[in-house]
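The following block contains the structure, expressed as structure tokens.
Missing here: one protein chain of the complex. Every other protein chain is in place.
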Amino acid sequence: MQDIRVTVWNEYLHETRHEAIRQIYPEGIHGCIAAFLRQDGLSVRTATLREAEHGLTQAVLEETDVLVWWGHMAHQEVVDEVVERVYRRVMDGMGLIVLHSGHASKIFMKLCGTNSDQLKWREAAEKEILWLMDPAHPIAQGVPDHILLPHEEMYGETFIIPKPDDLLFLSWFEGGEVFRSGVTYTRGLGKIFYFRPGHETFPTYHHKDIQRVIRNAVRWAAPGPAMARARLGQVKEPLMPLSEQRENTLEQLNRT
Amino acid sequence: MQDIRVTVWNEYLHETRHEAIRQIYPEGIHGCIAAFLRQDGLSVRTATLREAEHGLTQAVLEETDVLVWWGHMAHQEVVDEVVERVYRRVMDGMGLIVLHSGHASKIFMKLCGTNSDQLKWREAAEKEILWLMDPAHPIAQGVPDHILLPHEEMYGETFIIPKPDDLLFLSWFEGGEVFRSGVTYTRGLGKIFYFRPGHETFPTYHHKDIQRVIRNAVRWAAPGPAMARARLGQVKEPLMPLSEQRENTLEQLNRT
Amino acid sequence: MQDIRVTVWNEYLHETRHEAIRQIYPEGIHGCIAAFLRQDGLSVRTATLREAEHGLTQAVLEETDVLVWWGHMAHQEVVDEVVERVYRRVMDGMGLIVLHSGHASKIFMKLCGTNSDQLKWREAAEKEILWLMDPAHPIAQGVPDHILLPHEEMYGETFIIPKPDDLLFLSWFEGGEVFRSGVTYTRGLGKIFYFRPGHETFPTYHHKDIQRVIRNAVRWAAPGPAMARARLGQVKEPLMPLSEQRENTLEQLNRT
Partner (left out) sequence: MQDIRVTVWNEYLHETRHEAIRQIYPEGIHGCIAAFLRQDGLSVRTATLREAEHGLTQAVLEETDVLVWWGHMAHQEVVDEVVERVYRRVMDGMGLIVLHSGHASKIFMKLCGTNSDQLKWREAAEKEILWLMDPAHPIAQGVPDHILLPHEEMYGETFIIPKPDDLLFLSWFEGGEVFRSGVTYTRGLGKIFYFRPGHETFPTYHHKDIQRVIRNAVRWAAPGPAMARARLGQVKEPLMPLSEQRENTLEQLNRT
């Protein structure tokens, strides 16, 4: 098994402001996630919003195979330069796991190409049942038929996302809504997994099945060991002979 | 049949600079496309780069059901404000037909969420055969099994686009490459069709089968007559009764 | 608008056996569906299981653009010859709308290529909410954000179907399950829409929004006016010249 290098990024604001949340995640949400990923023997570091360059320097990203992203209230504080940097790394094969309210992050919206910040929501500590739709998927291994979360924030359709490559989970909410809670995309060489659960006021990331999904997703999203990087751009010489001489090209026109 | 209002946008630079191109498209590429769309009884206007706001004012876009986009050498001259305006209209249901080198336009790249400007290319006036992959699709009606273009610019895979919703055409090029030449996406309420052919130095848009594809695509991309616009955002009242009182919400925490 | 010829097929057993069901559908489920389709000006006939050849003779099918299918308790009574006949017509472009327990019909299973009879179910007259996932789709026009059915049979995931081309509706059930209630496929030249609601003991097909979905689906599934029928099979003469003489073919080997 290749050694996968993970960076867990967290806004890390709620945990510093509310004692109730700090009690759930004393090391921050990033600390909780990093801890259970380390149990898998992965090489894990963390980064947070208030660090210089949000902790996501070019050097850190170049050493990151999979980036896990949790953000909620301060998406606008993430500077565009870092967003662009993460984007380029995804194009080049870095995996990206976007959690919960990360659906409205700049990076996820940029990769979606649509207003993925748009959805229904309600913060009422209601029941959520995550139904597994695709048990043959690598992310689903060891995950039960359904996961019942006793208290979660509700997210409801219509979630303004592109048609997913894979639909892994659908959520049922007590108040009557449904949601596509686990979806995958490929962008460039990068694999992306959005996973809905994880409101900051509930101990969702302590749930072993939720942890299993994230652990599987990190392995799934890691870049392949030998991805062909096609030489794109101008290809002057064809592989096969052309039947005519070149004619009437813009290059010729520009010379005349 | 609803009255579809089309705006054909063209960079309109090549035609003004090169007599050889002007002879092919004396009214500009936009003029050629507008003319054959008008034959279908559609309400068509045109807009070009060097007009104020590139001819795409808020008023024009609000009166546009489908926008056709041709650009090549001056993508960077399109100002971000207009790109954002077009994007918002696509989210709200405006159809978008992106032609040829429009793959590298700011608006298509933003909607793709990936580096769709990346592909192989060669300007050698070689043969292209467009193969129809999905004859049951509305865009394919009246289109033959294949379309042979005697001279075209080559675009080759890997084309860095998201997995398409529908794959309508695959191109064969004489020099050995292949390309996904007709692909669809939905973004928000807007339908998008990218169609590859149409290099400015060849009379591609005078070809009746190419015209048929674009004419069909405009009808396909037009917004539906009665699209549900879900009220998204916060939904305080659930449709179904909740079993518990609300507790531990961030709103409560923020009050304390 | 082309004249669409619809055949509504119904098992028509429940209605003849139970007074309670007959009161809901005095003309049979097929009679109810045919009536609201006729209001759209469509040309509609009906056919039922106990008719000769189940009412689906070759002549009837050749005059059918879209077939609507409702069956529940007698899937095995449908003879294979008729299933094969329907299948060939779908390959050739006939649309197919499969309703409710038609998911377990021979024809839908054959077109899925998977055990689409497998799902969770419960007959408890519980609430169902159908959420519209794809408001830009032709089948969604005029359909509200959600449809609440006060009493329905529950169908729950995992529904063993192929990845749908389009996902139109997701259902929420009071007892905690979710279901992909509106999905599309293309098979050959034929378009297929599966739509979940319609248990025989409830007046679901009298609901105007359910009717709207079926009416839209019929128009969507009707074969295009001019579908290319590619000449498949052996193509001795290539479109482009080959660089070498033919050699070492099985045809040659078989002669020696």
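By written order: A, B and C. Residues from 1 in each chain.
Convention: contacts are C-beta pairs under 8 Å (C-beta built on N, C-alpha and C of every residue); 3 or more make two chains touch, one makes a residue touch a chain.
Everything numeric in this text was worked out from a predicted model, so none of it was measured.
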Just list which of the chains on display the missing one touches. A, B, C
Contacting the left-out chain: of B:Asp92, B:Glu157 or B:Asp209, that is B:Glu157
Out of B:Gly31, B:Gly142, B:Gly176 or B:Pro238, the sole contact with the unshown chain comes from B:Gly176
Looking at the full complex, which residue from C:Ala35, C:Ala74 or C:Ala125 touches the chain that isn't shown here? C:Ala125
Quick one: which of B:Ala20, B:Ala35 or B:Ile129 touches the chain that's been left out? B:Ile129
On subunit B, the omitted chain is touched by residues 129, 131-133, 135, 145, 156-158, 163, 166-167, 170-173, 176-178, 180
Given the full complex, what residues of subunit A touch the hidden partner chain? 93, 127, 129, 132, 134-138, 140-146, 148, 174, 186, 188-191, 223-231, 239-240
For subunit C, which residues lie in contact with the unshown chain of the complex? 14, 18, 20-21, 91, 110-115, 118-127, 151, 154, 156-158, 160, 162-163, 165, 173-177, 185-188, 200-202, 230-236, 238-240, 242-244, 246-251, 253
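We take it that only the chains that are shown with their structure count from here on.
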From the C-alpha centre of subunit B to that of subunit C, how far is it in Å? 31
Quick one: report the Å distance separating subunit A from subunit B, using the average Cα coordinate of each chain. 27
Using the touch definition from the top, which residues of subunit C touch two or more other chains? 129, 132, 135, 145
